[in-house]
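This is the structure I want to talk about, given as structure tokens.
A single protein chain has been omitted; all remaining protein chains appear in their positions.
After this line comes subunit A, so read on.
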Amino acid sequence: MQHVSPIREPLVTGGKTYHDVTEDVCRQVEAKPNARWAAALAVALVGLAIFIYSTYRTLWYGIGEWGLNKTVGWAWDITNFVWWVGIGHAGTLISAILLLFRQKWRTSINRAAEAMTIFAVICAAMFPVLHMGRPWLAYWVLPLPNTFGSLWVNFNSPLLWDVFAISTYFSVSLVFWYIGLIPDFATIRDRATGPIARRAYAVLSMGWTGSAKAWSRHETISLILAGLCTPLVLSVHTIVSMDFATSVIPGWHTTIFPPYFVAGAIFSGFAMVLTLMIITRKVFKLEDYITLEHVESMNKVIILTGSIVGVAYITEFFIAWYSGVEYEQYAFINRATGPYWWAYWSMMTCNVITPQLFWFRSIRRSLTATFIISIFVNIGMWFERFVIIVTSLHRDFLPSSWAMFSPTIIDIGVYVGTIGLFFTLFLLFAKFFPVINMFEVKSILKSSSEVKHHPNGAMHGTNKDSHTNTHP
């Protein structure tokens, strides 16, 4: 129900019918795993093994296995936590915010992006839990009655807000994702030939039949969930930024943090979506669904959010000077010219300069360039968090306690390990779940696809209804 301009590129190419959509998406779910997928899973499992080993060392010997010291008490762990949570934000932006804005190009990428959100939040959650040192007492962060001899939790603390924000974000995203998956599981169930597949997808599809009443309710709750997820996703990174902003550390104590972190989160998340999608569309031959139009749209979001992040960096620097606070000024001069200058300039190059190349249409539409730039953004955003956290801490108020941070092999192992965990989960998802939202793609097929032929001869690309209904 939207107006589609005739000059707009079709969202689905190749003249697909409804049945073709089902076939193309179900193919990899039904086929035997191919060699490339198995090879990728093997690499990811090596990463997972590294994660398990590093976690074991961290738990058995304690946080002393990490490179933290008295001055730099937060380093890679919190950097990785913020990095992963940020990556997750793109999935919710695509599935919720773009749904509210009725951006139809989201339909073919929202499933995988939302899966990415869930897996990224799982990876993120590992870090604060491990950093507790005694993760088996993690339930102490919950407001439980004080029969343990402790008090109630401190509701004034942003770290506690984070507990609520991350767990709500994870569970609501999971539910939103699952609600969207139910009709597609039903499609796979009705095609399944093997007894195990039929049973498994029957259970997962919750007995979905696709009746008109069920669809009506399904659409209603999807819209409401999108409406709930939109402020939720903004609140999550806002609260993450308050972990820093409400403290009195120079370089952290700034009011720009919430919007700057949210923009950065979406920026890094879109980069990760692009990294994953460019590979997925190739491996599973989904080029007709995830087209250059999609890549270009995502690249436009990257320029916007990347520029917001760039402006935020410059604003922070300006305000440090303008505030007249010497510690604040020192923190920023030290970031750019101190011992961690290389981290600062890596961040600046990767986040501020490289995405600006997307102003050129040919670069926005080049898969190779997009893939390379998306990797740059992923790296740059990791450095952003590292710069914010470590450079602000390593030279604190007393020069006698100044220190440097260097990661141990276990620090690196936990980080690389979560990447392994992430890809293990993503590859399993890509094999057993429909990576493209079939029913949503089918619902836009009539108004926005390159349809060459139809039995009734009623539709050609943009058909009559897409012009008559200009109001949503």
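Just so we're on the same page, a contact is a pair of C-beta atoms (placed from the backbone, for glycine too) under 8 Å apart; a residue touches a chain by one contact, two chains touch by 3 or more; residues count from 1.
Keep this in mind: contacts and distances are computed from a predicted model.
According to its UniProt record, the chain left out of view corresponds to "Membrane protein" among "Acetolactate synthase", "Iron complex transport system permease protein", "Membrane protein" or "Aerotolerance regulator N-terminal domain-containing protein".
For the chain missing from the display, the contacting residue among A:W37, A:Y53, A:F164 or A:W341 is A:F164, taking the whole complex into account.
From the set A:A39, A:L100, A:L137 or A:V203, the residue in touch with the chain omitted from the display is A:V203, counting the whole complex.
Although one chain is not displayed, subunit A still touches it through residues 1, 17-19, 22, 143, 146, 151-152, 154-156, 158, 160-161, 164-165, 168, 171-172, 175-176, 179, 182-183, 186-187, 189-191, 199, 202-221, 224-225, 228, 231-232, 235, 239, 242, 438-440, 442-443, 446, 454-456, 458, 465.
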